[in-house]
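After the structure tokens below, expect a handful of questions from me.
In this view, the complex is presented without one of its protein chains, the others remaining in place.
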Amino acid sequence: MKRLLFLTPVALFVVLIGVFFVSLQRDPSLLPSMLIGKPVPAFNLPPVRPGDQGFANADLGGEPMLLNIYASWCAACRIEHPMLMRLRREGVTIHGLDWKDEPEAGFGVLQNQGDPYARVGNDRSGRVGIDLGVSGAPETFVIDKAGKVRYRHVGAISIEDWDQKIRPLMERLKAEL
Amino acid sequence: MKRILLITAAVTALSGTAWAVEPDEMLADPKLEARAHDLSREVRCVVCQNQSIDDSDAALARDLRIIIRERIAAGDSDDQALAFLTSRYGSFVQLNPPMRADTLALWFGPLAVLLLGAVGTFVYIRGRSPDKAAALSAVEEAELADLLKHDVVKSDGTKRNEAG
Partner (left out) sequence: MSAEVGQFALILALLLALVQSAAPLWGAARGDGVLMAVGRAAARLQAGFVILAFACLAYAYVTSDFSVALVAAHSNTAQPLPYRFAATWGSHEGSMLLWVLILAIFGGGVAFFGGTLRETLQARVLGVQGLIGMAFLSFLIFTSNPFLRLSPAPLEGTELNPLLQDPGLVVHPPMLYLGYVGFSMAFCFAVAALIEGRVDAAWARWVRPWVLAAWIPLTLGITMGSAWAYYELGWGGWWFWDPVENASLMPWLLGTALLHSALVLERRGALVSWTILLAILTFSLSLVGTFLVRSGILTSVHAFAVDPRRGVYVLGIIVLTTGASLALYAWRAPAIRSGAVFQPVSREGGITLNNLFLTALCATVFLGTFSPVFIEMMNGDKISVGPPYYARTFAPLAIPLLLIAAFGPMLNWKRDAVRQTLTRLRIPAVIAGLVLLVALLLGGLKGVVTAGGLGLAAWLLLGSAAILGRRWWAQRAYLGRAIRTTPRAMVGLTLAHAGVGLLVLGITGVTSWHSDKVVSMRPGDSVVFAGRTLTLTTLETVNGPNYEARQARLKVTGQGAPYTLISERRFFPSAQSQTTEAGIHVRPQGNLYVSVGEESATGVVVRMWDHPLIVWIWLGGVTMALGGAVSLSDRRLRLGASVKAPMAQPQPVAAE
């Protein structure tokens, strides 16, 4: 009995170290999205491209697709942009949300760096982004056929991110009914 | 690692455009403003490491402060205004962690440690109360006396080796 008492510190310590070890592999700055498995909240945004029809939540769904949050003030978005252009060429549907930005500035990005988006809307006040739980740009949501959010990627999408996480997920979503 | 750098770059781009609570954000009604002020002190900023949105100068923190003021001005209770934020950003934004099954250890752990410690202390002191100590057997008493003799030699520090 007494021995057991003296063993408790070691036992607790082993548990603690185990937890720490696993936690070391995680990124503490990543927040889980509240929207996983839920439909995208309703929105209807004005266009970024002049004369375009804008972007609403009703546009989402039908096929697996990406919803990308970008902005003209965001340096990492510029790094991500070529990747989005490549995905577009490969036939991936990407919708864009120009977050906390002037539509002219958001359109400037598309003119200078190319336009990867099927639909793109301007969220000047940032409120739609906040409804989506966005904390910065770029962020990318994977949307399934039913228009529900299945995954959120924070930061620029790298080739590894695409090959290892997002593409396999999109393929699985395509196979879903 | 690189990704974190990118996020940081994005965040720095965001900040610098605003400063913590600015005059133009504040509500006219001092009572409501005080409530909003208190509430935003309990909401953690999601882009800056470990600050409340009240202290943060990030643009997103400013947006959230304004949202809180809008909700409160629209008649929301503090809990409702907070729920608006947690439904979007999760319980991460609550600096006051919610009471849930998985936070029971967090909330009641300190008390549990205190109670366990109190029981331990009680047992310890009882085990050493004078009547218990008096119950040393004759053999133990003799051992004790013997040890005491040795200690006289050791405690004055003259004899350095561990002679038994």
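We just call them A and B in the order they show up, numbering each chain from 1.
Operating definition for what follows: a contact is a pair of C-beta atoms (placed from the backbone, for glycine too) under 8 Å apart; a residue touches a chain by one contact, two chains touch by 3 or more.
Computed from a predicted model, the values in this text were never measured in an experiment.
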Touch criterion as defined above, residue of A:22, A:159 or A:177 at the omitted chain: A:22
Contact footprint on subunit A, counting only the chain that is left out: 2-3, 6-7, 9-10, 13-14, 16-17, 19-29, 31-32
Hidden partner chain, residues of subunit B it touches: 16, 18-24, 26, 41-42, 44, 48-52, 55, 57, 90-98, 102-103, 105-107, 109-111, 113-114, 117-118, 121, 124-125, 128-130, 133, 136, 144, 147-148, 150-151, 154-157, 160-162
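Operating definition for what follows: only the chains that are shown with their structure count from here on.
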Distance between the centres, which are taken as Cα means, of subunit B and subunit A, whole angstrom: 31
Subunit B residues touching subunit A - in the complex, by the definition given at the top: 2-4, 6-7, 9-11, 13-14, 46-47, 59-60, 63-64, 67, 86-90, 92
Contacting residues of subunit A [partner subunit B, same complex]: 27, 29, 31-32, 34, 73-77, 79, 100, 125-127, 130-133, 135-138, 154-156, 158
